[in-house]
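One chain of protein is taken out of this complex; the other chains stay put.
And then subunit A:
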Amino acid sequence: MADEIYLAGFVALAALATFATRVIPFLFLQGHTDHPLIKHLGRYLPAAVMALLAAIFLQRSADWSTTVPGVDALIPGLLVVGVHLWRRNALLSIALGTASYMVIQQTGWLGG
């Protein structure tokens, strides 16, 4: 029961936070679209947030106790970077990265 309440609260808050990011400009920023602080954050914040999410979750998905620490996640991560720079097809990059990580984890290859 407690878990259902947690899930309901979780979904409600996630929905509220997502809607807030979409509705705030229409509620408060009418007429402030040229404010330099908004432009500054708009330019740099999204890229910085994506990089920090990639870094934190990459670190969590790696095994740091192997001979070459973290190699089980760093190889799939580099594969995503390489394939994406090469073909620039988001679904292809995600599919290949995920598949290679799954193979590495499931076979225990790379000394997992």
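FYI, contacts are C-beta pairs under 8 Å (C-beta built on N, C-alpha and C of every residue); 3 or more make two chains touch, one makes a residue touch a chain; residues count from 1.
As a working rule, contacts and distances are computed from a predicted model.
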Quick one: the chain not pictured, UniProt calls it what, "NADH-quinone oxidoreductase subunit F", "AzlC family ABC transporter permease", "Phosphocarrier protein HPr" or "Cytochrome P450"?
"AzlC family ABC transporter permease"
For subunit A, residues touching the missing partner are 6-7, 9-26, 29-30, 33, 36-38, 40-61, 73, 76-77, 80-81, 84-85, 90-91, 93-94, 97-98, 101-106
